[in-house]
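The structure follows.
A single protein chain has been omitted from the complex, and every remaining protein chain is retained in its original position.
Up next, chain A:
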Amino acid sequence: MEPVEGKAFMEQNKRSQVMKERHYWEEWTGRIYTSVCVVFLVAVIVSIVYFVASKGVATFAMNGVSLSEFFFGTKWSPDGEPASFGALPFITGSFAVTILAALIASPLSLCAALFMTEIVPKSGKRILQPAIELLSGIPSVVYGFVGLTVIVPLLRNVFGGQGIGILAGCLVLSVMILPTITSIMADALSSLPGGLRESSYALGATRWQTIARVIIPTLLPALLTGIILGMARAFGEALAVQMVIGNAPHIPSSLLESASTLTSVITLSMGNTAMGSVHNNALWSMALVLLLMTFIFVLLVRLLERRNRI
């Protein structure tokens, strides 16, 4: 009997050895794969930031455009004599559409999120979730085209004027950022710390009192995170806005007059200008402004997250 048992023991021992080796190699493959990806990712991020920054700074460092002209000048005529590079119209345009879009989209998103989590969680989620996911899947060209075909003529008929402009831009954008804000808010609402909602009901509060006095104040930082991420998306959106905003390089006197954003000017002119020319560098400076704004948005989100943790 003994030799048989010994053999079985040996076999088992061998198998466990094999398993150990396999675990070891699997562990290694996993580590190597992850490390490669991380290194690659870091390299890409660093090179993007470096590329945009070096190009963007060249406008001021090499072409001698002054910072105050770029940020506060209202005249944009890169081909003029003398050329001027005032980017203020684009910066104001970008902020105007972003803030207005957030103002339109946030209340709607909050209501949708509350509807999905507090009011009728089951059926609400079944209807709204797919609809919102659908919205986020539509390409921005389609939004732009719908804006151009439906919203612009509508605004023209209702308010007169060109129909094209900041109002059309922020309407299109508000629809585009709805899914972002709604899904983040819904996630936050469903992660409400345990017992808060129930305690409120137990104290005799109505549903509206609970929502308004307990849920929203508690989750405010998380809800604001949703709004800020939505704004970041709106600030960076190019194609759809470019199609409906009109792109005149001036600060408009009304919401229905042609205006432009940083992104719309970049997409319009980048391909037409030769690399290394002042005009091209000025466009990269605008890209740098966009990048810095994104950093600020991310920073804000981080700060809010920290507040949320307490």
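Basically, a contact is a pair of C-beta atoms (placed from the backbone, for glycine too) under 8 Å apart; a residue touches a chain by one contact, two chains touch by 3 or more; residues count from 1.
Convention: contacts and distances are computed from a predicted model.
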- Task: From the list "Amidase", "Phosphate-binding protein", "4Fe-4S ferredoxin" or "TldD/PmbA family protein", give the UniProt name belonging to the chain omitted from this structure.
- Result: "Phosphate-binding protein"
- Task: Using the touch definition up top, pick the residue from A:Ala43, A:Leu103, A:Val158 or A:Leu292 that touches the left-out chain.
- Result: A:Ala43
- Query: Touching the left-out chain: which of A:Ala53, A:Leu88, A:Leu148 or A:Leu192?
  - Reply: A:Leu148
- Message: I need the residue numbers on chain A that touch the omitted chain, in ascending order.
- Response: 28, 31-32, 35-36, 39-40, 43, 76-80, 148, 152-153, 156, 162-164, 242-243, 246-250, 252-253, 257-258, 260, 265, 268-277, 279-280
